[in-house]
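Reviewing the structure listed below.
Only one protein chain is missing; all other protein chains are in place.
Just so it is clear, A and B label the chains in written order, and each chain counts residues from 1 on its own.
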Amino acid sequence: MFAYIVRRLALMLLTLFGISIVIFFLLRIVPGNIVDILFAAAGYVDPADKANLERQLGVDQPLVVQYLHWIGGLLHGDLGYSYVSEKPALDEILPRIPITARLAGLALLFSASVGIPLGVLSAVKQGSRLDYALRVVSLSGLSLPSFWLGLLILTASVAMFGEIPIFNPDPKTWGELFATYCIPAMAVGFRSSALTMRITRSSMLEVLRQDYIRTARAKGASDASVNFHHALKNAILPVITVVGIEAAFLIGGLIVTETVFNIPGVARFLVEAIRWRDYPIVQNLVMLIAVVVVLANFTVDMLYAVFDPRIRYSD
Amino acid sequence: MTAIDFESELRRAGALASGRWGKLAYLARRHLLGAIGLVIMMLFVLTAIFANLIGRYDPLTVDAVHALARPSWQHWMGTDSFGRDVWSRIIHGARISLAVGIGSTTLGATFGVIIGLTSGYLSGWVDLVFQRVTDILQALPLLVLALVMTAALGPSLPNVILAIAIPLVPVVARVIRANTLALRELPFVEAAKSIGMSEMRIALRHVLPNTLAPLIVLATAQLGSTILTEASLSFLGLGIPEPYPSWGRMLSESAAEYVRTAPWLVIFPGIAISLAVFGTNLFGDALRDILDPRQRG
Partner (left out) sequence: MRSVGALAIVMALSMLATGGIALAGEPKQGGILRIYHRDSPGSASIHEGATYSVNVPFMPVFNNLVIYKQDVAQNSMDSIVPDLAESWAWSADKKTLTFKLRQGVKWHDGKPFTSADVKCTFDMLMGKSPQKFRQNPRKAWYEQVNDVTTNGDFEVAFNLKRPQPSLLALLASGYTPVYPCHVSPAEMRTHPIGTGPFKFVEFKANESIKLTRNPDYFKKGLPHLDGIEFTIIPNRSTAILAFVAGKFDMTFPTEVSIPLLKDVKSQAPNAICEVEPNNVSTNIIVNSSNPPFDNLDIRRALALALDRKAFIQILFEGQGDIGGSMLPAPAGLWSMPKEMMEQIPGYGPDINANREEAKKLMQKAGYGPDKHLSVKVSTRNIPVYRDPAVILIDQLKSIYIDAELDVVETANWFPKVARKDYALGLNLTGNAVDDPDQSFYENYSCGSERNYTNYCNKDIEKLFDEQSVETDMTKRKKLVWEIDKKLQEDVARPIIFYARTGTCWQPYVKGITVMVNSSYNGYRYEDVWLDK
């Protein structure tokens, strides 16, 4: 078990290292950098000013040097400076993390508290009209473009309540707090709850087909006891996996939702930084996202190892 | 494997249908949602193929006089701010969505199969390297990777297809590799080896065909998400540029200006996207039930 954890940790580091290379060079393979953007914004090009600025920002150095500089700094906790705001990248990124984390946490909570019960219900009533209805609803949830959903919510709330749930940096009432976090969280969570429901359903179905469930039923255990005591307990493992997968899925949803609801979190910041080609911000943010995803996967694997004795640790 | 599953499916349900059509009819009845999905998908494909016949106007022709016309007999879905016929644009947009969907899924699946198959079949250091590459690609959420790629490559139809295809590679490679590993141990592969077939031939003739079922299931499931990803990229300003009538851009750009003054510009592309994705999802679900009963959902 210990050797397994060490091995997984080592692989994790290797993956992160690989990502750093991919993202760093991907951003730089095409012509056009921050200096071009800054001059495009200023509407003129002056070769001398341009060369000056390139030297100042260090983008005239060989790529390998720039890369080593970045990684070296990263290991010391120095993320470099934003090209645009000229502030330390860490100071720009750090205050945005809690906002996105809160939103993601609420979205996950929403998705689990809606998705798991409905998934169980759908599995238990397999083949019934309810099952059909739930499946259709969950599939349509996965079919709606998420920005469209967010925009509908905004439009509807202005039309119906004359209020708009966009971000408020210091909410004063519970209502404002709710509007600031819960409504966007539901917009993101809606799609993931559809995903959670589908996976809960299928893993429940698989468990329900197992021998020991049949045995339990044969021994006269009540339906409720079988469904919730025996089946759900065993079906919950794959659901934990879903939470891991959803970490990645959620970030995609957050990018769009933070844009629609104007939430100054990490995800929208990434989009803005990409637009400005603010490399130090983009590459650090992508690394941050990768760390979150990799850690989520790692945690899920560990939980699996703890909860499911059938897993062997050889691979 | 595929054939066996069909048969067992039929047997399990005690179907006595005879002939190909009978079986199909039976499957359609048993997987009603899947059949509906298939019909939607077929409509979608036919629309794309016959766009020139169904579309009543040129989707690119600007008509100042009839800009922002409400839906009417002349313009079934109204016109946009340039006076272009929305119905024709949606019909032609099916081509773009289909190109993005099929293009990126095929591209992603092809590379995924190549990597998965070699990785699973050859094992050793090749496997190790490919495994790490898929690890890397999988640690980045689809939209993040697609966003960075379109930003790096610039927005154009081929670049968007490429940007959406690459995140698919590891997903496919994983599944194919797992299947290949399992197949490698099966008796018929052993047998092929013992009669002296070359490794390459075994991989292509025996292993590959047997991974088709999970591949098809996976590809269908991804088709919908590629269309949605293109829409999200468009919303963020990095999707397929004018003049192509991409549903994603039609929706996201009119959403910015015309949510209430010209709602038809927002409603119809939204319906087109949702319907197409819904159809492929329904069909994908049923396909998985039929081809890959272990993962029944």
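Points to keep in mind about this one:
To be clear about the criterion, a residue touches a chain if its C-beta (ideal position, glycine included) is under 8 Å from a C-beta of that chain, and two chains touch if they have at least 3 such contacts.
Remember, predicted model here, so these are calculated numbers, not experimental data.
The omitted chain makes contact with just one of the residues A:62, A:169 or A:220: A:169. For chain B, the residues in touch with the chain missing from this view are 60-62, 64-65, 67-68, 81-83, 151, 154-156, 237, 241-243, 253, 255-262. Summarising the interface, chain A meets the missing chain with residues 31-33, 36-46, 49, 52-53, 56, 82, 84-87, 92, 151, 154-155, 158, 162-164, 166, 169, 259-262, 264, 268-269, 272, 275-277.
To be clear about the criterion, only the chains that are shown with their structure count from here on.
Note: centroid distance chain A to chain B, computed from Cα atoms, is 22 Å.
Chain A makes touch with chain B in their complex at residues 11, 14-16, 18-19, 22-23, 26-27, 29-30, 132, 135-136, 139-140, 142-148, 151, 155, 198-199, 201-202, 205-206, 248-249, 251-252, 255-256, 259, 270-271, 274-275, 277, 282, 286, 289-290, 293-294, 297.
Residues 33, 132-133, 135-136, 138-144, 147-149, 151-154, 224, 228, 231-232, 235-237, 248, 251-252, 255, 259-260, 270, 273-275, 277-278, 281-282, 285, 295-297 of chain B touch chain A in their complex.
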